[in-house]
Structure formats: structure tokens, C-alpha cells
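The structure appears below as C-alpha cells.
Omission of a single protein chain aside, the complex is shown with its protein chains in their original locations.
Chains here go by letter, A and B, matching the order in which they are written, and residues are numbered from 1 within each.
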Amino acid sequence: MLLIHCPYCDETLPEAEFTYAGEAHIVRPLDPSAQTDEQWETFMFIRRNPKGPHYERWRHLHGCARYFNAVRDTVTDKFLTTYKAGEPRPDLESLK
Amino acid sequence: MTRVPGKGRVDLSQPVEFTFDGKTFRGGKGDTVASALLANGVHLMGRSFKYHRPRGPVAAGSEEPNALIGTRRGPGRYEPNTRATVQEIWQGLQTNSQNKYPSLKFDIGAVNDAAYMMFSAGFYYKTFMWPKNFWHKVYEPFIRAAAGLGVSPTEEDPDTYASRNLHCDVLIVGAGPAGIAAAKAAAGQRVVLVDENAEAGGTLLSEPQAVIDGVPAWDWLASELAALKAAGVKVMTRTTAIAYYHQNMVGLCERLTDHLPTLPADTPRERLWRVRAKQVILAQGALEKPLVFNGNDRPGVMLAGSAQTYLNRYGVLVGKMPVVVTSHDSAWYAAFDLQKAGAKVQAIVDLRGTVRDDLLAEAKLLGIPVKLSHTVTATSGRLRIRSVRVNPTSPGKVGARVEIACDALLMSGGWTPSLHLFSHTQGKLTWDAGRTTFLPAATPEDCVIVGASAGAWGIEAALRAGAAAFGGTAPTVEHDRTGSGVSQVELPTDLNAGRAKAFVDYQNDVTAKDLRLAVREGMSSIEHVKRYTTNGMATDQGKLSNINGLNIAADALNRRQPEVGLTTFRPPYTPTSFGAFAGYHRGTHFEVTRKTQIDSWAAENGAVFEPVGQWRRAWYFPKTGETMDAAVLRECRSVRAGVGIFDASTLGKIEVVGPDATEFMNRMYTNPWAGLKPGRCRYGLLLGEDGYIRDDGVIGRMSQDRFHVTTTTGGAARVLNMMEDYLQTEWPDLNVWLTSVTEQWSTIALNGPHAAKLLAPLVEGVDLTDEAFPHMSCVECTVAGMPARLFRVSFTGEIGFEVNVPAPMGRALWEVLWKAGQQYGITAYGTETMHVLRAEKGYIIVGQDTDGTVTPHDAGMSWAIGAKKPDFVGKRGMARPDLVAKGRKQLVGLLTEDRSRLEEGAQIVFDPDQPIPMKMVGHVTSSYLSDAVGQPIALALVEGGHDRMGQTVHIPMPDRTIAAKITGAVFVDPENARLKL
Partner (left out) sequence: MNKAVSSFVPGVLATSTAATVSLAAPMGRLSLRARGDLSALDAALGMTLPTRIGQRNAGAICLGPDEWMLHADDIVPIVAACAAIYEGHPHSLTDVSGREITLLIEGPRAAELLTLGCARDIDSIPVGEGRRTVCDGATVILWRDAPDRFRMDVWHSFAPHLLHLFETGCRELAAEAA
């Protein structure tokens, strides 16, 4: 059971209040119909699945209900940071 | 009796009687089953798992591998595999030994012991390979009958279990000297101090000789505990820290009633605590290592430190003429304590050639014979040790034996820090070659490990380490006992090592020979050795065996221990009941059961219910003696001929409000929304980005900027989640908000030719005619005096209305409609009839007729696509090559030639005569008896189905193959004439 810092509530709370929502920073193309099959395949299905720091989305479902982003180390399960949706991807070097 | 007057903490003035295998024994308040049986001279407490060898307790705590018993407290309250060393006695407790037939003293299964050569490491893999069909018929039944620990209870557990969350600043695991010192130093914060024993104190309970700050240990302990409680420290005994999870979450299992003669009311048997601590102090102490020699499992062979505990804590002398065999100083103190308590210690046998002078002097003073550079090579005695075979050793040689008669053999191979919870944190261990043990190194958690579990031996060292964790100072200790030792593998022997029964894992009957065999057969990692031999895989999780197993495997591999590796420690630390994990979640509280406001009416009127997601819904309403089929046919007929009433409250409802509501709807749903006028509604189809159907429902435009969206019952939360995701992360610029109103409204559906007639007199301000309020209209109005959102929609093909009123008014409205409907023969119907009526019209149920791989085109719903819209969720996905390819499975109707009802889920083939395995081309998704059609109908997904109208397909079943004709999916009123008034 992780503790997760919600960047909207500014509180660190039990994982039970949150839901996971997949890899972060995958932007839906503005005009999907203009996408080639390969581009669409990449958008839909290709994920990094890294061993180590992972940019991912969480939702504070049972709290403020906001989606936000996080960097979590998939080896240690430690959150390196969390940040609001729409904010730029933090540089990994700055998190160490 | 072997109780020593004046010794121990057991209160013999409060006698407690209990039974073991039907015989009554007496102990005192504070005894465990093991200490009380030992006090009665009983060492034999069980039979081993594989060889059925007689066994007695080897330890005095939760690490005990041998003395597993069943405990009973009346009907239903039976628990197998309880450690006799942990179970406290209470008046009337019934216990029994396990793994024996017909009796503990004479056990037929012990023939396995004579045939032990057959059961060596990996015997399962080798022995039961052939003949192949023997596995099911011979080997497996035999193994299942012969193996296993204890017998599972068969009755329902009448006890209750609980759970709680607890947040604290400091959690201290282990209330020995280190833990108590830490708690004292941390006092003032929110401190929780837990210990798995019945009383706090740890080592102090077994070492009363120590004097702390000038006060005898037990007096010091009592005053410290009182002071801690006064300072607000939460001290919890009988509470085991079973697991250490991320970010300092520790699971505790508190045992509340297993030690009580009568069960208090409203008290759970166990409580699982989920503790979240800012800081965790691990002070779990150390476990003594057994020595590995031939016959080291005979009843009466015991860890020296445990014998000391039985004497000093329980006042029990485990033997009157014990022998001590050791390679560590600590066992010498056990010998001294026993000797002083009246035992005649026959010898201290030490593997080492030199021993501290003060120990030798004390032994001499007490008159205990000492044999340095000696080994133990065998023991004798059938149900209790009778003698021990001792030989002198010199480098590479074992000399001539002597037999020493004894009634107990106390052994010590040194001490292993208890690192289980530390390892749960992914804490790194370092190998201390000098002490031949792993010690804790770094952990990612905010956790400090102190005392013996960090390798600090002795009470003073423990107190110092505990206090230092919070910058406190520690008291001084007199008569502290510290020491060192030399680690051993199997003890040297002059006998054939290949025939030795030198046990490493008592509970799984793994011997040193098994471990060496595993290495010879190619297992080179400790994880492989463990699985091949099952060393450390029993319920004690290798507390006594892992380190000896590793040392022996490393020796066999001729490698250093860290290169061979340590097996992973996994939660729980000790066996934990399923009840504790389930907590409150059993019976009716197993999970949330959501009910509508109308559920109570349905229950009162004989409904049979079915679960739909978290909801329970009325399935059908049988009249007395009516079968389900008959009830559903009647309900269907009544709706099509008269009027039916249905509780649709569980449908998901989402209020979509804002200036960009239409744009948002356009982007989410396949259908176009711009042209939908306020007061009108439309069927909406929701896809995933992959182009497959996710959900559907009727959506009403209540006003320019306000939509009343309905979803499927099971999809309500999922759809809202999906919408919020797009809104928050893809289209944050849209000025629109979503609110779940599923439970704001009770929704009652009226369907049938009489629906409008029934409803019209109750509706204020709306003329329920085709002209004023045509099919697919919606309006806010008053129904039976209640504020309502009224929809004219149909999921049956009949004239239909859905009345939404504020949820708490639902039952009142239902009763008004029920009363008003009597003149039209109103019939309450459930979800099954709803399913039949919609199937007759070819309306899909998402999740039944679709399975996450069905496109709108596959479902025959191309009409629902707003083809002119530039984009909506799923539009691009629908154009993926595989989704536009020929031969996709498409939704069709099926009518069986023999008019039988198909089974939902049945597979479909084109050619029934093809060889097996046949090519399956689809499956039946829905199948019902149909009153309206006059024969059973089915919906099915069939390859290229839309182009196969009129063709025959075949459904092979176990007893026969059923032929069916492909039809359109609409069986009733394809022109929708019945929707008009």
C-alpha cells in the first residue's frame, strides 16, 4: 500500500484513495483521422514499460477526483514526484 | 512434575486444566500448551510431516517447527497447526496431536521413516514419473492421504474478525529490552509498541538474573511498562507484525480471545491492524540455530536458549539429566541455570577447542563435566531421548565414542538475527563472515533495526541500541550474558553420513543429506535447492532451517554463502488465519450490496434477485409454484399485452452541464448531438479509442446546456471515469462539468400498450400524445405530485416511459403507479423479462452481446454513427485494418430448427461433419424462450453473419448438434409500429 502525494490536495494519502491510469504524456492526436495506421498503433498500444522511473497517471478518485501525473520507480515502487496534469514532464536528473 | 518451585512467571495458584489427546493435564495461568505439557514430563507432541517421526518442541516461541497441535473450543472452533509453544492454556481447552494414526505413540505412517531412502530430495520428481496414468489413480491419492499438516476444519467459523487502520509516529516491533528502550526514548510522540508474546519483555522474561539500573530485571520491566503506558505509548501484546509493506505500512495480527476461557461478547477473535508509521523500529531479537547431527530431532532434543526460557519464564525443567551440545557460549548459561535449578547436567559438549575461562570456571564450580573438541554423532530413545553418542574430534578425525545417558539434549549452534520484516522492506543484507550470519544493511524505508536483530548481543547492548534510535541514554546492566560462537555445518561424525538422519528443516523433514544430494544433482542456487528439497518451505518459513541450509549448501558448493544467496523472506511472518485477512468482509458484509429504493417492495413481493455489478436487482417475480421460465413468459406476455412496471434505478446517470456540453457529447459519443433539440432524447453509443463498443444508453437534452446521460448499470462508474479522463486531460479547455446522478433518481419504467393511459392522469403539464410528447421525448414535470424527469423511451418495443423522481420518493411513486395500474393488470417484471423483450427487438446488452471486440458495424448499428463528424472517440479506431476487414463476427439472430433453446456461450460451426477440432465461427450471446415469437430466439456473433441471412449453422453440444437458421436480429415488430399510441 503506497502513500501518494496528491498535487491538488497537497496531502500525502493512502493508495486506497487513488486509481492508476496508465502511462503519462501520451497525447491524443488533435486530428486522429489524419493518423496513419502505424501512428495510430503507436498512440494506442505502444508503451515504454520501463524498469526504473516511469511517467504515469493516477487519479485521486476518492478525493479531489483529479487526474495527475507521477514519476514512480518501477523497481522500488517509490514515487519520485507527482505533478498536476498539463505541467511539463520533469527532468529525471532533477529528481535524483 | 518437573516444575521448579520459585521459578518462572506461571501462577500455579491459579490452576488451569486442559486436555491433550483426550488426557487431562494441569498447568498454571501463564503457561503455554508446550510449557504445561513439559511440566508434566511430556515431550512427545507430534509426528513429522513426511517420515512421521516422533517429535517434541525444539523451541519455546513462534519459531517452533515440531509441536503443532489442533485446538478446539466447541463446535466450529477448531484450528489445526497451532504452535503448542504459543497457544496459552485456559480452563477447558482441548488440544490434539496431528499426523498420527492410530495414536501419537504408535503411528502406522512411521513406516515412511524406515523407507526413508525412497523419500530423498526430489523424490516427487523422480518417483512418480511413470507409468503416466498412475499419477491420478495411485500416487496423488496416496500422497494426499499421507502428507499434509493437520486437518482442515470443515465447519463454518463462528468467530468474528476485525480490522483497523492506525497511524502513528513510531511503531516498534518487539517489546524486548531494545524495543522498550526505544519506546521510552520516543515517548511524547504517537508510539505503538507491539509484541507477539502474551506479555512484553522478550529476553528479559528468560533472564531474570540481570540487574538493570540496580533493579532486578523483572521489577525494572514492570515499572518501565507502567511508565510507558502512563506516557501514552500504545502497548499491544499477542500482536504479531506479520508483514512490512511500502512506506512503513506494517500489518499486525492481534489475537484477542484465543487465550480466554470464555469468549467476551462483541469481541473479535483476531484483529488485523494496518499501521502506517512515520518511523519503524525493528527489535525482533534473534533466533537460535539448531545443530545438525544424526538424531537431532528426537523428543527431548531442544534449543538451549529455549530450555532456559522454559526454566526461567515457565519454571519448567525440561530434563533432570540433560546434556548440552554447543558451539556458542550462550548454551553454557543454559547449562548453569538448569544445574542451579536442580538438574544434573551430564556434560557440556562443545565443538570448540577453547572456551572462555570464566565459563570453564563456572562449570567446574557447579560440577558439570566439560568435553571440549567433542561432537555428537547420534541419539537413542524411541519416544524420548535416552542417550547421546559423543565422540572426541581432532582436525579431520573423529575418535571413539562414549554413550552418555540423558533425558534431554540442549543444543546451540549460535544465533541468527531475525531479519524477516527487514527483508520485507527490500532491505539489503550483508554477510558477516566472522559470525557466519547475515546482518542488516540498507533499507529504502524509514526504519531502524536495533538489538539482537541487528547483531548486538546482550541486554545492555540492546538497551543502548534501542535508546540510541531516539537519542536516549540506556541504563547499565549487571549480570548480562554475552558471548560468541563458531558456526557449524553438519557435526563431524564417524558414522556413515549417507545414512544419517540429521535434520535441517524439522517441519518438512529435510536432512543435510537431502541438501547435499540436491547440490550433487545440479542445484546451484539456494532458491533451487530450497524448491528441490522443500527446505524452509513449511509453515515456519525456515526460521530455524534457512541459515543451516545455506551453510550446508554453500559448503557442498564450495562457495561463500552470499554467492549462494539467501532465500526471500515473504509475508506473513507467522501463519495467519484467513479470518484475520477477511476481517469484517464475510457473510452479508462480504462486499457492498447496493439496493435501490424499490428493492424493499420487490423483496416483499416475492422477487428473486440477481447480482448486477455491485447491485442486486429483481430478476423475476414468480407467483406461488411458478418456475422461472413460466414467470418470465408471463411477465413478457403481460408487458406486450397490457403494461409492465420495472425498476430501472440502477442505470448509470450522468448530468453533463455547461456551454460546451454539446461539443463534449459530440466528441464522446458516436452519434451527432448538435441537432438534438431540448426536450428530445437519443440513443447514444460510446466506443473506446480502439473502435469497439464500450457502453450505450439513452441521453436526454433537458435544456440547451444540460444533458441527462444514462449508462448501463455496470458501466456507470467506468463511463464517468472515462469521460472525466478526456475532459480533464485531453480537453481541459471545454467548459463543461460532469456529475453522477445515478442515485439522485429512482427510475421506474412503464412499458406496454396501456402505459400512456396509466401514466397520463398522474402527469401534470404534459400531454402524453404522439404529437405533444412523441417517442424519444423528455421533460421536467410533476408526476403524482413529485418533481420528475419524464422520458418517453422504450427498451421493449412497446410504448414506454421512464419516470425519474428524487430517489427517496421512488418507492412511493412505484406504489402509486402499482395502484393506478391495477385496472390495466399491471405486472411487475424483472431483469430477465427486460432481457427477453429487448432481445426480441434486437437491442444489444453491452457486455453480453458485445465482448470488447465488437464494433458498431459488427453489431448492425452503423446507423448510430455520426459519419459527418470530424472526430469522436473511436472514430479513428474503427478504421483500423482489422476492423474493416471481411469476415468479422457480426450480430445476427438464430432460430433453431428443432425449436429448442440454445445455450448462451455455445460455439457455432458451419460444417457439423468436419473433424475435431472444428473451426469455430462464433458463439451464442443471448438465448431465451419467446412468447411473442412462439419459439426460442437467440442472438449470436457469427463470422460474416450479415451476409449469411437464411443460411444454416450448427451448434455442437455434448449430446447432439443443433441446427439453426441465421435471421435478422429483430424478431418482433421490425417497423416499430408498436411504439406509436
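In this text, a residue touches a chain if its C-beta (ideal position, glycine included) is under 8 Å from a C-beta of that chain, and two chains touch if they have at least 3 such contacts.
None of these values were measured; they are calculated from a predicted model.
Chemist: Just to confirm, in the complete assembly, which displayed chains does the hidden chain contact?
Modeler: Listed by label, the shown chains it touches are A, B.
Chemist: Any idea which of B:605, B:627, B:739 or B:935 touches the chain not displayed?
Modeler: Hidden-chain contact among the options goes to B:739.
Chemist: Can you tell me which of B:215, B:360, B:657 or B:895 touches the chain that was removed from the display?
Modeler: Considering all chains, including the one not shown, the answer is B:657.
Chemist: Which residue, B:274, B:374 or B:501, contacts the hidden chain when the whole complex is considered?
Modeler: B:274
Chemist: Please pick, from B:313, B:811, B:838 or B:889, the residue that touches the omitted chain in the full complex.
Modeler: Selected residue, touching the omitted chain: B:811.
Chemist: Where the complex has a chain not shown, which of B:596, B:710 or B:777 is the residue touching it?
Modeler: Going through B:596, B:710 or B:777 one by one, B:596 is the residue touching the chain not shown.
Chemist: Using the touch rule from the top, list residues of chain A that touch the missing partner.
Modeler: 1, 8-11, 13-14, 16-17, 61-66
Chemist: Identify the residues of chain B touching the omitted chain, counting contacts across the whole complex.
Modeler: The missing chain touches chain B at positions 160, 162-167, 264-268, 274, 276, 584, 588-589, 591-600, 603, 614-615, 655, 657-659, 705, 735-737, 739-746, 806-811.
Here is the rule we go by: only the chains that are shown with their structure count from here on.
Chemist: I'd like the Å distance between the centres of chain A and chain B, where a centre is the mean of that chain's Cα atoms.
Modeler: 28
Chemist: Mind listing the chain B positions that touch chain A in their complex?
Modeler: Touch residues, chain B against chain A: 245-247, 249, 274, 276, 426, 444, 689-690, 721, 724-725, 728-730, 732, 870-871, 875-877, 879-881.
Chemist: Which residues, counting only chain A, touch chain B once they are in their complex?
Modeler: 1-3, 14, 19, 21, 27-28, 31-33, 35, 37, 40, 44, 57, 59, 61, 65-67, 76-78, 85-86
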